[in-house]
Structure formats: C-alpha cells, structure tokens
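Every protein chain of the complex appears in place save one, which is left out.
Showing subunit A:
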Amino acid sequence: MRDALGIGLAVGVSGVAFGTASVAAGLTVAQTCALSLFAFTGASQFALIGVVAGGGNVIAGAAGALLLGARNTLYGLRLADILGVRGVRKAVAAHGVIDETAAAALAQPTPAAARTAFTATFAALFIFWNATTLLGAAATERVGDTSAFGLDAVGPAIFLALVWPRLREGRRIVLVAAVGAGLALAAVPVLPPGVPVLVAAAAALLGPAPAAAEGGAGGADGPDAPGPDTPAADADRPREVRP
C-alpha cells in the first residue's frame, strides 16, 4: 500500500505536467480531464496533445497514441492469469492495465499479493492522475500564456525519461531510437504534423532478434512465479513511467 501511494505521488507530478501541457496545447479543461479519465495512459495522452498543439492532423495524433498504447496489451497478456478476473471485474480491471500497475503486480511473490498490488496501485494512480490533471489544467487556464514557464520543454523531457531506461538494453535498441528520431525529423518538413512520429515506428524493424533472450518466458511467469524474470519485465521497468 505504501508503495502504491509512493507511485501515486510520483504520477501526480506528471499529472500536473499533463494538465498544464494539454491546456497550453489548446485543449479545454474538459477535454484534458476526459483524456485522463478515459484514456488513462500517460504517454499516449502526451502524444495526442503534442499533435494538437501544432495544429496537426488529429487522426494521426490518435494513431500515434494508439501505437504507444499497444504496450498495455502486452501487460494485459502477462497479467491475465495472475489477476484471474472475469465479467464486469475484468472490464474494470482492464482500464487499469498500465506501466505502473503491471510492474507493481508482476513484482509480487504470490498471485494474491499481485492482485492486491494491482488494485491498490490502480486506485492510487487513478485518483492522483485525474486530480492532478484537473489541477494543472485549471491553473494553466487562468495563467494564459505559459511559454515563459518553459512548459514546451516538459513534453520532450517526459518522453526522454520514458525511453531512458530502455536505452540500457543494448546497442540495437539505441539504434532503433536513433533511427526513429532521425526518420521523424526527416519527415517533419514533408508530412503533416503527427505523421512523422508514426513513420518512426518503422525503425522498430531494426530491433533485436526476438529469439535471443526469450527462453524461459513460456510458462515461467504464470501464477506460481509472477515476477520480473523475463526480458519483457525488465523492459517494463516502469518506475519512471506515467500511467
């Protein structure tokens, strides 16, 4: 529980940053809060408002947000057996399948502890993320011009913090990041705003060969041994990640 509160507080900080950046990007307070309530996955939210800020193609923005959200599917796959939820509870639990809850749950020694960790982290994050989104959005709406506060540097800083732990995985991942960034920058002058980031997804083809370190992933992380024992879990390392 204490861990859940700690993660909740850390997430609250980025909630304020999101609310602030979103209103600065031109969204209303209501739109900003709707994103945090119903999308509830930070990187995707930041990606969408980044495109809106530039007056870009919002469909491309939504596509980028969804591509980023695809990693939550992977967390769901890993969590399904451990949580063992059905029906309505499954529908509710699904909303909470994000970086932090997956990490908290998968780090527990038993399925029961994993379920508790998931629920506590989900609850804490949902409350903090939405409350602080509202706080940041409402405050920014009153201030008006926010360029003096340097908020345009906050978006890239958050994305950098998100990708940072992944860059330690090896040269191939660094190559993917570098090529992705290069492709996107090259596309900025020629493609509508929002699309260059999608183009960068092609860089993932340069990723490390999947067969390499996947050995034990098959059944090792079932209900009896949930834990950060696979490459995926390492990569999930979500301490510094938003919902």
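Note that in this section a residue touches a chain if its C-beta (ideal position, glycine included) is under 8 Å from a C-beta of that chain, and two chains touch if they have at least 3 such contacts; residues count from 1.
Just so we're on the same page, contacts and distances are computed from a predicted model.
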Answering from "AzlD domain-containing protein", "Dihydroxyacetone kinase subunit DhaL", "ABC transmembrane type-1 domain-containing protein" or "TROVE domain-containing protein": the UniProt protein name of the missing subunit is "AzlD domain-containing protein"
At which residues does subunit A meet the chain that is not included here?
10, 13-14, 17, 27, 31, 34-35, 38-41, 43-48, 50-56, 58-59, 61-62, 64-81, 83, 85, 90-91, 93-98, 147-164, 166-167, 173, 176-185, 188-190, 192-193, 196-197, 199-204, 207-208, 210-211, 214, 217-218, 231-232, 235, 240
